[in-house]
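One protein chain omitted, others in place.
For reference, chains read A, B and C in written order, and residue numbers begin at 1 within each chain.
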Amino acid sequence: MQDENVTWHAWPLRVRYQETDQMGVVYHMNYLNWLEIGRTEAIRALGVAYRDLEAEGLFLPLTDAQMAFKRAARYDDEVVVFTRVAEFGALRIRFESEARKVELSFWQSLCSAQGQKNAPWFAEPQGELLVSGNTRHVWLNRDWQPTRLDHAHPGLYALLKSLRDMGESAL
Amino acid sequence: MQDENVTWHAWPLRVRYQETDQMGVVYHMNYLNWLEIGRTEAIRALGVAYRDLEAEGLFLPLTDAQMAFKRAARYDDEVVVFTRVAEFGALRIRFESEARKVELSFWQSLCSAQGQKNAPWFAEPQGELLVSGNTRHVWLNRDWQPTRLDHAHPGLYALLKSLRDMGESAL
Amino acid sequence: MQDENVTWHAWPLRVRYQETDQMGVVYHMNYLNWLEIGRTEAIRALGVAYRDLEAEGLFLPLTDAQMAFKRAARYDDEVVVFTRVAEFGALRIRFESEARKVELSFWQSLCSAQGQKNAPWFAEPQGELLVSGNTRHVWLNRDWQPTRLDHAHPGLYALLKSLRDMGESAL
Partner (left out) sequence: MQDENVTWHAWPLRVRYQETDQMGVVYHMNYLNWLEIGRTEAIRALGVAYRDLEAEGLFLPLTDAQMAFKRAARYDDEVVVFTRVAEFGALRIRFESEARKVELSFWQSLCSAQGQKNAPWFAEPQGELLVSGNTRHVWLNRDWQPTRLDHAHPGLYALLKSLRDMGESAL
């Protein structure tokens, strides 16, 4: 899927008018939504749709979230959400995320350079840091009971583990 | 429950910072949310929790919505949502709604005058009109099939019908 | 910019988890947000960023909105928002919009066929209709006073007018 050390998934979005507030910037709770979009698209880039996981009875709710707000995003800004697997086990996972302001044209040129149309992977996040965050999650089944991913979905378990391992070897 | 002609239910809310946008006013889609809160509380004031209806397998999605935006609500404004049943049948219902800017102290004095703590009923909406709206709905069962309310929940059917009838006799 | 009669602008988006509700479908107010995204991108495709208009002191708030909900969108669905200018004058504009479920791969093939990467124009909306809507707007200046677009921004006035005229000649 990607070279070693290239562990950050990138996903672009554009700031919606609805996400602004009367300070003229993005209302802070929306960054949490972007982080989720980043996680969803990172998993999709691994070949798994989160929608399908839920259809199979696997859910990944948050147990903790932490965000540091560095700079405010503004309406119509082009933002790229970078996501990687920071900690990983059979029951729990922690994602590390960064939302950065990146000119879409710059980002498209990076994608082209890699011969990729979408969803490239990076060794390091690029652009002006807006928000960094960490979210911790637990795998649950339909009865909201913790569930081992290696049993429930061995394929995704292996994919996420390899992604985490690459990050570790990169340190 | 109330005197004849007193067919508008009133429910207060305060504008949330999250609901503003960079024009410094409430982003327009949020009014649609307020209209729903008004409908939910009107039904609750009749003695029925919409939550219980869904638990019993009755759903009331929208088929149409129409809104006229008259004046902009601003952060921290005190707003009262007025709701009444405008059209009514076994399968379908149309609510008429008005969101108005009303000083909460004025509204509380009106409630006190009527000896009511909450959820008073009015013959006419009060305050400065912000948005007027109409929403059309259809009753559905768990299989998303249209369902007659008079069969599925005769009690609520009778309550809503009496509310509509009072409105008609008031014309 | 495009052939005669080709008056519908198309913009793809994917349903966010945040936009769903406990009925398992998109909460209705979010469609209103999508219609705005469609309008913004249609204007951008004409060469004008709405962000720049606001920076110049031109605002385009809604005066009326109407929506008909035909089918529910679901999480992760691929949706295309179609937008066209339905009525047009110096002070006011009405947009007609349709949100349709369209496989992104199908939409990308249509774009490729037209040699366009993004934001194609269509003679007819494609895909399964979810929501159709109309929104009316008035141009305002910084003092929230109605402002003639032909004076305030003759270039955009001409672009929107030509778009409307093509729609009319297509009837």
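In this text, contacts are C-beta pairs under 8 Å (C-beta built on N, C-alpha and C of every residue); 3 or more make two chains touch, one makes a residue touch a chain.
Treat the numbers as computed from the prediction; the structure is a model and nothing was measured.
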{"item": "Residue, one of B:Asn5, B:Gln18 or B:Gln126, that touches the chain absent here", "value": "B:Gln18"}
{"item": "Touching residues (missing chain, whole complex) on chain B", "value": "16-18, 33, 36-37, 40, 49-51, 75-76"}
{"item": "Hidden partner chain, residues of chain A it touches", "value": "22-23, 28-30, 32-33, 54, 59, 61-69, 72"}
{"item": "Contacts of chain C with the absent chain, listed as residue ranges", "value": "17-18, 20-25, 27, 29, 74-75"}
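One rule holds for everything that comes next: only the chains that are shown with their structure count from here on.
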{"item": "Homomeric contact chain A-chain C: same or different residue positions, threshold half", "value": "same"}
{"item": "Best-connected chain pair, where connection means C-beta pairs in contact", "value": "B-C"}
{"item": "Chain centre separation (chain A, chain C; CA means) in Å", "value": "29"}
{"item": "Residue list for chain C, restricted to those that touch at least two other chains", "value": "33"}
